[in-house]
Structure formats: structure tokens, C-alpha cells
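The following block contains the structure, expressed as C-alpha cells.
Every protein chain except one is present and positioned as in the full complex.
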Amino acid sequence: MDIPTIREQFPFLGEKVNSHDLIYLDNAASSQKPDRVIRRMSRFLESEYANVHRGIHLLSERATDAYESARREVAGLIHARDESEIIFTRGTTEAVNLVMNTWGRKHIKAGDTILLTEMEHHANLLPWQHLAREVGARIEYVPILENGTSLDLEIAATLLSKKPKLFAFVHVPNTLGLENPAKELCRLARDQGITTFMDAAQSVGHQEVDVQEIGCDFLACSAHKMCGPSGIGALWGRSELLATMPPFLYGGEMVDRAFYDKPAIYRDSPARFEAGTPPILEAAGWGEAIRFLREVGLENIQSHSAALANLASQRLRAIEGLHIFGPEKRASGIVTFSMEGVHAHDVAFFANERGLALRAGHHCAQPLMRKLGSPASSRASFYLYNTEAEVDALIAILREAVSFFR
Amino acid sequence: MDIPTIREQFPFLGEKVNSHDLIYLDNAASSQKPDRVIRRMSRFLESEYANVHRGIHLLSERATDAYESARREVAGLIHARDESEIIFTRGTTEAVNLVMNTWGRKHIKAGDTILLTEMEHHANLLPWQHLAREVGARIEYVPILENGTSLDLEIAATLLSKKPKLFAFVHVPNTLGLENPAKELCRLARDQGITTFMDAAQSVGHQEVDVQEIGCDFLACSAHKMCGPSGIGALWGRSELLATMPPFLYGGEMVDRAFYDKPAIYRDSPARFEAGTPPILEAAGWGEAIRFLREVGLENIQSHSAALANLASQRLRAIEGLHIFGPEKRASGIVTFSMEGVHAHDVAFFANERGLALRAGHHCAQPLMRKLGSPASSRASFYLYNTEAEVDALIAILREAVSFFR
Amino acid sequence: MDKNELYQEVLLQYSKRPKNFGPMECATHAADGHNALCGDEISLALKIENGSLSDARFTGSACAICTASASLMTGEVKGLSCDAVKKLAHDFREMARTGSGDGLPPRIQVLDRIHLFPQRVKCAVLPWETLLSAMEHEVGGK
Partner (left out) sequence: MDKNELYQEVLLQYSKRPKNFGPMECATHAADGHNALCGDEISLALKIENGSLSDARFTGSACAICTASASLMTGEVKGLSCDAVKKLAHDFREMARTGSGDGLPPRIQVLDRIHLFPQRVKCAVLPWETLLSAMEHEVGGK
């Protein structure tokens, strides 16, 4: 993987902050976009845009082609069996809510258990909490081992043997720099007949993700975390499950026959779950982003990001009073840390003045961060365009912050 | 309004179909985008993009500025009292579903009535039908007068006097070329204490729409119908109503405090209703589209579009066996028609071969079109970049189609 | 004639003056088909006796392609065994997708260009899908 060549393709790298080069280490929140994705979207709007599906004219055909070919790209990326298993949503959050409102409301009843983990992002926590409260179900959590080094797999097995209706878990959390053993977890769940939902917001587009090999039943991801635009993401579900699910949103395109006085007849997946005008432009952009990522190679991207995260954490550990959450060895590009006597908010502000974009706060994982004893922490997250020199800068700026604030 | 200058700003006009100039009369399905919107979005991705709200760094600030300034643009466009009344959604369809799932589920009970009209788009029909079925409420419809020339206002008054819980109606339908008397309808409803929801997908960005003057309680619209990108739209609601509504989707950003074992505490509008990463890029594009439309002038746009639609319908009436739905005089840019002995699907295909983009089908208003006796019809819809010469071409091509197919 | 011309003369003839168009008395099997996207709607009525189609007629409002296809289809299937009809339907769908109509009756091959117009494939195939569906749906009371 040739990083200089990759960096040339990302226009944002031309930005300066107070005459410092911009160092973007907020990739876990959202990633930057390569020129070809930006240009694909402009071109699409200039000569291929119209509403999809319903039109019998040139632009509508072009738009439909782009939209449906993006669906194929997503299906290919995660190894879905059929592209009709890919439902476009606004992102991971909407995908979780979709499943909660359809599969969830249908199958989860009073007294049932939903199993989550303690390391979920709010997106894969709050929808299930809401459902549980509404129907009178219980939530249980697979606990983390100390300092968030891993899930407690023994307790996971025990909790799964109690047959919850659903096991929803994050593949790669946005905080701990680890990857959960998805395949093993899904095998345990499948042995008990438990449906599995995997939040793959931080893994798809960052590493190889193969739903067949992992064996989950649902997966959710967001384009904006993988060089694609905001406003689009996907839910993947096994067609057997999708086939039994009621619609989520109601409107045009998802209906076959509508009447004034009789129940409507709805279409099958994916149309059934894509009411109204979908994110068309966004699909065109996401398709291009996926082609880009696959050309670079997902394994290359993963090992590059994890190598930088490992380098960063090794060197961060040398800073006195700096504490890193999660395991010793990074499996993803994410490093979350706290610094004694220096508040994360100040760190981020101080870093930004020097061109460095870090994230500060609870990272949309309040319960986890509270359990880890750090309601506010800092996070550096690496992706394909980051460099070792940027790790150097990170360390230098943090050292400076320590002597400034302590 | 200087049409040639406007046309220069729309790159799609450079496209050809079989060496014919492209004539785009499918604006009611989705509008094309001016260069400045396309460039605004590219620029945004090149130098202002990050996730919004949560970041204390330059790009996140720029992105948040663009996102929130788009909210102000939308608030200004429809004369909302406060920008916190604007909730970004994927479009009109999601906005209707949001209100159905929050305000609707809270207030509509067994035995209640929801009043709609016979001319609703599926987006403002199916969500309410679903809710009614689920809770045991009834749907009633304000009927259309013959040929869809107008709503039957006498019956509307009678139905409103029976105090339905909600009156949801379309401001400008996507089929009939008329504008409903929104102000009058809302006054009747308000006199009875009835909450009103207005589907403004075809009116906002096409004419002046002032929610204070109209007096509705909720309004929904889509950016893609007004020179903005796909993937974004808005719900506007009176703050008193929004303040009492439970969340719709659950996830990051909409929550204030989250716990493992206690109910979460949610934020206020608009954050409460915008779970997860929102359409950020799309907001930047929409904001620019609104500035463009206001510079051109919404009254100019409306009178131009309606004038072309009137010209077209006058000349279409001269074609034997051609039947136009709706009133004699067009109030919007929309002309829907059927042609004896020529199926709409063939018309659209034939027209496309000659560069003309028309829409064929039921226009997501199946019950209406069935009632009008025409399950499939053709639609020409005009917007600011269309011309009289394009009306000439429409007439010529339709005459050719008649002699070809009959 | 231009290979890229969808509406060929012979095809237009079939749509303007469709064969077997109109209601059928004493149908044994029937089904409705529709294409929600463009508004084609057809109703198919069959008479099936001893495992063969002795009659097939259609009504409805559909585009030229769908009407011509229904007209050609109803003409072709009369007298065939149900199995032969299924085979024909399969071959037709193959042709509509790929353009290769080997083994199909020559008359039907006037639709062999439909694959060049992907958004019209549904129109041509709808009568055949409705036919397969009708063969499964006995008219109530019989």
C-alpha cells in the first residue's frame, strides 16, 4: 500500500489549521473522502441524476443503474448471497432501528431477553432498551474484562445458553481497539437458535467482513465511515428473515397495491424497506468508495490502521499518567485514552490549535466509559491515509499538552 | 426571471438522447441540480467535512456550521419561528412516518378518526392507514370533485366538524395541477382543535410557503424536489407539539444520558429526533439550493412553472382523445393526462427515444388514479429551467405518438 | 429496420388489434397480473381440460409490448399441454433476458429484441407470468 499515492487522492489533506498541516485522527467518527468519490458524485449529478425505479427515461435509467449497482457493490463487499438482502438506510443507526421495529417487535415479547454487550455504541443499545421497556423484555449484557481488554467469553457462553431471543453485538467497538470474535459468538448463538445482529459500523470497509463466514443474521454499516458520503448505510439480513418482516416506513415504492379502503399489499425486500425517495446520489458515491477500498485492499487497510494504532499506543504508554483502554495489542485503528490531570476536552482543543483532530467525550458509549471510570476520554483513530509521521506529531502534541495543563 | 441564464447553471442540460437535446419534464419526481449546488457539495467534501456536533476540531466545526446554517435556511424558507423546529429527515416520507410513530401513536387511539384527502401521495396515505389499522382508528377521506378539479370543500367542512384527531393533507398534489386552500383548511381544523399535517413535498421550493400564515401544525418536504440533493428533507412542527413527542429513532446524538440499567434521558428537539450521523453533506447542498431558489425568487419560479403547465394543457387539449386530470387552470407546474388508445408506458418510452423525459404510471397515488379511471397516466411537470420551446417539443412528440400507436 | 427500434410493425399490429382479447365464459382458471411500476394490468382466463389448455383469453389495460406479448402468447398456447406451456414460458423468459429464442415458435420471436430494453422486459414477460399463475388458480366453484 503506497501511502503517498493514497494521500494524493484525499483533497482534505490540503487544509491547514493555524498554518499547521491538518492531521485527521477522528476517523472512527467519520472518514474523509477521496477525490474519485467526490468527482463520481459531481458527475452523477451533472449527467445521471433522476429519481430511481419509477422513470422510463434516460436519466432515470442511469440513476437506477448507479443505485442498483451500489447495492451489488455492498453485497459483494460483505459477501451477501443476494443483493436483495441489502437494504439502503441512512446509516447504522437507522438499520438497528429498522430491525428493532420490524423483526424485534414481531419476535420479542414480555419476559424475553435481549443480550447485548457492555461495549455497545448508543446506536446498538438505545433501540433495544426502548423495545425492551415497551414490550416488557429484559436486557442482559455480556460484561467486559477489566479495562475493556475483551468480552468475558465465558459469561457470554453462559448468557447465550439461557437462550435470549436476540444477541446484538458490536463487531469492532469504536472505543476499545479490539475486534470481537464474531464467528465464535455467532456459532454459540446459532447452536441455541438465537438470532444475531452485528453492528459492523467500524469494521465494514476497514477489514474483510464476510457474513457467510461469520454466520450472523443481520449486519449494519454506514458509508460515511468508509470513504463514502453521509446519508447512506445498509442493513443486510438473511433473506429468510427479511421475508417474514413487516415494513418499517410506509410510502411510495414499498407498496405494490394501495387502496382507500383496503389494506395495502407491500412489495418484497429490498423495496419493502425502502419507502420514498432513497439516497440516490449517496449510493452512487458509496459504490465508488467501495471500488476504491477494494482496489487498495481491505487487508492492507486493516493492517496499516492497526499498525499505526499499535505504534501510537506503545508510545503513548510512555507518557506518565496516560491510560489506554482496551487490550495491549490493537486489532483496529482505534486508541482511546485518558490523561491524569488533563481533561479530554482541553486536549482536543489544544490539539486542534496545532492542526490535530482528535475526539473527546464519551464516544456515544456512555455506560461503557462510565464503567471504565472515565466519562470523558480522548480518542485517536487511524485509517488508510494516516502516517507514522502523524503518530509522531500526536505524541509530541500530547507531551506538550501534559506540560501545559498539569 | 432570465431563463437562458438559469439554464446555463444546470449541467444536465448538456446531455443528449439519441442526439436529441434532453427535455426534462419529470420534475415532480425529482428536480435537477444547479452547478453551484454540485460545487458546494464538492467543496464541502474537500475542505469542510467531518461528523457534526461531537467534534472539537476545525473540520467538525466547519461541518457543524454548514449543517446548522442549512437548518436556518430551511426555517427561513418556510417561516418557522425557531430553527429548533426543523428536523432533518431523509425526505417527506420519513417525516410523515416520524409524526405517525411519535405524535400519532401518542394521540390516536381506537375509535379516533384520521382525516385525509383522496388525492394523497402514498407517502401521506400508507403511514396513516398503517397506524389506523394498528390502533383501531378510522380513516376518512375528503373527496375530490369530478375529474379531480378540487377537493370538495363542503364535505371537508362537514368531516372536520366531526372532529377527527388529525387532518393530514397534501398542499400541492403531484398529479392534479392544483393547490389546496391550505389556509382555509387549517382554519377550519383549528376551529375544531384538530391537529394538521401538511405534505408540502411539491410546494416548498416551488412557491412561497409560510407556515405561520397557513397555520398548519406540521409540514414535510424534500430537498431533492427543490434543486437540492437526495437523502435529506425536513419535518417542521410547532415547538409546543415537538416538545411533547417521544423520540422516533434511538441512537447517538439524540440522548443526553444513557445507562446500562436505567431509562435513558433524551435531548430536546431537534437533536431528539436526529439519531445517529445525519445527512451532513446533504444539508450543505440543500442550504445552497435554498439560497439559489430565493435569489431566483419563489414567486417567479411558481408563475413560470404554472405558465408553462397552462400553455401545455391548453395545447394538449387540442389533441383528440387526450384527457387532462384536474382543473382547467393549472396552479402548479404539473400536467397529468391520459391518451385514448395509447398506453402511458409506451408514451414515455417513445418520448424518451426523442429526448423527452415524461413520467408514466400511477405517480404513487394509486387510489386517486384508480378513482379517476386511469391506473396508468402520463405526467409532464415543469420547473424553473423549462421553456416554451420544450412545450412545443412535448406537443409535437405526443402528436407523433398518437399517430404511431393508434 | 433498425435493430434498436423497439416498436416493430408486426408487434404494433398485435397490440393495436390484439387476438384473444375479451372476456371468457366458463373459464376454469384465471389470474390477474400487474406491473405496479408502469401500470400494466392484465387479466387472464383459461380453459384447462384433461391437462391441456383448450382456450386462453385476456382483458385489461396494458402497454403495446405487454398487449402484443399477451396476444401472441394466447394464440400460441392454445391446445398445448400444461407441461408444454410451462416449458414455453420458461423459454420465453430466457429469450426476454438474453435475446436467444431458439426453440420458440417463430411468431413469438418478434419479441427477441426486448432484452435490449431492460425496462421493458417486465412488460413482455407479464402475460407469461400471469399465465403460470392462472394455471395454479382454479376458478372458484368449479
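The letters A, B and C name the chains in turn, as written, and every chain counts its residues from 1.
Going forward, contacts are C-beta pairs under 8 Å (C-beta built on N, C-alpha and C of every residue); 3 or more make two chains touch, one makes a residue touch a chain.
None of these values were measured; they are calculated from a predicted model.
Put simply, the missing chain touches A, B once the whole complex is considered. Only one residue in the set A:112, A:208, A:256 or A:346 touches the chain that does not appear here, and it is A:346. Of B:8, B:134, B:191 or B:256, it is B:256 that touches the chain left out of the display.
Residues 343-346, 348-350, 360-362, 366, 375-377, 404-406 are the ones on subunit A that touch the missing chain. Those residues of subunit B that touch the chain absent from the view are 53-54, 56, 61, 255-257, 267.
To be clear about the criterion, only the chains that are shown with their structure count from here on.
Summed over C-beta pairs in contact, the chain pair with the top total is A-B. Using the average of C-alpha coordinates as each chain's centre, C ends up farthest from subunit A. Note: centroid distance subunit A to subunit C, computed from Cα atoms, is 47 Å. Inter-chain centre distance (subunit A to subunit B, centres taken as mean C-alpha positions): 31 Å. Each of the following residues of subunit B touches two or more other chains: 345, 348-349, 360-361, 366.
Contacts with at least two other chains are made by residues 36-38, 119 of subunit C.
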